[in-house]
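Here the complex is missing one protein chain, while the rest keep their positions.
Each chain gets a letter, A and B, in the order it is written, and its residues are counted from 1.
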Amino acid sequence: MAIPPSELRRLAITRHVIYVLVAAAVVVPLALGLTPGKFEATPYSHKLFDKVNSLPPGTRVLLSFDFDPGTEAELLPMGAALLRHCFRNRLVPLVMTNIPSGVDLARKIVKEAADRSEPDWGRKQTSGVDYVFLGYRPGDVNLLLNMGENLKGAFQNDYYGKPTEDMPALKDIRSLKDLPLVIDLAASAWVELWIVYGADRFNFAYGAGVTAVMGPDMYPFLQSGQMVGMLNGLRGAADYEVLLEKLDRGTFGMMSQSVAHVLVIVLVLAANARFVYRRLTGREKD
Amino acid sequence: MWYKRTIPLALVFVAGLLGFVHEYIPHPLSGEFREEVTTSIRIIGGFGLFIGAYSLLHMHFSRIRRRQSGWGYSVFVFLGAAVMIFLGLWNEGDGPLVDPQPDVMTSLQWGYYYVLVPCQATIFSILAFFMASAAFRTFRVRNLSAALLLGAAIIVMFGRVPISEEFGRLLFGEGGSQLFPKASQVLMDYPNLAAKRGILLGVSLGAIAQSLRILFGIERSYMGGGD
Partner (left out) sequence: MPEPQPQPTPETPSARRSIELGVLSVLLIVFFFVSFLRHNPFSLSGEALSRSIGTILGAGLTLVIYSFLYRDNPLFKVAENLYVGVTLGYGAIMTWRMALREEVYRPLLLAPTSEALGQALLHRTVPILLGVLLVMRISRKRSWLSRYAYCPLVGWGAGVGISLSVHTYVLQQLHAAIAPLQQAVQNGSLDPLTWGWFANAFFPVAGSLAVLIGTVAVLFYFFFSVEHGPVGRGVSKVGIWFLMVSFGASFGNTVMARLSLLIGRVQFLLDDWLKLK
């Protein structure tokens, strides 16, 4: 049966009103620069932070930025915070990506983090010495298996074309087995593939940052110990920034996140209150 | 015909057997063999680009040729692709073989940061509006299952934002600040964990069975139709 035009108009108006409300809930707190009060990091964010914090200076840490621009809003702040932590603690991040459309995004994050850390270090970060951007190599899970046996064979050059064989940052690193920690930031099956073809196969500690959509699915791996910690969505990035005591995009977005969540909850509860009322008064049929 | 189906199926079995067995062979040859296979996959995958590009461009070219409704927009597909390929190969006038440098933004990267990133990020972000609208218009508690779903959603949505700590503080003092976050965490750590583990076990057993079916030639849908 066709929907009457008046009903169509009503639905369109309702839809647009909701769009305006959502936009206002997000824009107003950001425009006014509102930040949330004190909040504590969630347990699994804390665990990942503690793991990175426990590594001595000079330790090489592999960060795999397996995301593209579609999910950069959640995962880029995580990447920035992790790199900031690595540079602050004098760790040597080895950054790669398994997503071809995310290469230049990863490159940008690394470059900005390296430039930002110059005041802490007193000098500019040098690619190949203080960090390595390996870039992207096709091969999917076979690449991971190759890295597990011969990392420099899998990446014979870094993203800028410099050979990895004699790179100071990769000295004494033969394979993934020589790395104490690998962290994957992903919005796709890559989080699990790193466990199957990486952490469980070659026995290294593994942590992840995921979009909030994937967060609940990772709990079996967290509870089993296959993951040492996890950053879940923009809140995870905000947690990491709070622990680092350096607030950035993640934290600044939390007020908008809070207001928008309350809005959605109120909308759903209001709609259901109306529904229940109409059912009790007999106006609503099943 | 045997060379159209039987030999490919045999290849599947042999490759699968090699893939399975080589993991258990600690000899260096096994690792070298896998590196060869990875290089091959890299090359074959590179040729796969032509298939994807052809499908997309053929579809839009047909639309332009037949002057179908909205054919003018398809011109922008060719325009965007041509400009990016030109920028990627031109590479600031140095020709097609120059590699990027750490401190220089190439023309290709400009196209990436200021066209691809905004478009893709915005297209994904638009879902926020549709989701809020859909939740308001369709999420109704008609039975116990829906009530459980809604209750869990509200606890998680509220518990995961910092405002819930402020709210807890307001209601119960400093000690109550973690009430809602902890409720959300308990929900994630127990019932959510149980359900997700059940789903994970079921799905993975199914996937393993499917892999075995592929290896033994029982599952052939990946081969496509025809002979």
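Heads up, the rule we're going with is that a contact is a pair of C-beta atoms (placed from the backbone, for glycine too) under 8 Å apart; a residue touches a chain by one contact, two chains touch by 3 or more.
Because the structure is a prediction, the values reported are computed rather than measured.
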Touch list for subunit A against the chain that is not drawn: 2, 4-5, 16, 19, 22, 26-27, 30-31, 33, 70-74, 76, 100-101, 103, 135-138, 141-142, 145, 192, 195-197, 200-201, 211-213, 215-217, 220, 223-226, 232-235, 249, 252-253, 256-257, 260-261, 264
Residues in subunit B touching the chain absent from view: 4-5, 7-9, 11-21, 23-24, 36-37, 39-57, 70, 73-85, 88-89, 97, 105, 108, 110-129, 131-132, 135, 145-146, 148-157, 160-161, 187-202, 204-205, 207-208, 211-212, 214-215, 222-224, 226-227
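As a working rule, only the chains that are shown with their structure count from here on.
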Subunit A and subunit B: spacing of chain centres that average the CA atoms, whole Å: 15
Touching residues on subunit A, where the partner in the complex is subunit B: 11, 14-15, 18-19, 21-23, 26, 36-40, 42-43, 68-73, 101, 104-105, 107-108, 111, 127, 137-140, 142-143, 145-146, 149-150, 153-154, 159-161, 216-217, 219-220, 223, 233, 235, 238, 254-255, 257-265, 267-272, 275-276, 286
Residue ranges of subunit B touching subunit A (in the complex, touch as defined): 31, 34-35, 37-38, 41-42, 45-46, 99-103, 108-109, 112-113, 116-117, 120-121, 123-125, 128-129, 132-133, 135-137, 139-142, 150, 153-154, 157-158, 160-166, 177-178, 181, 185, 188-189, 192-193, 196-197, 200
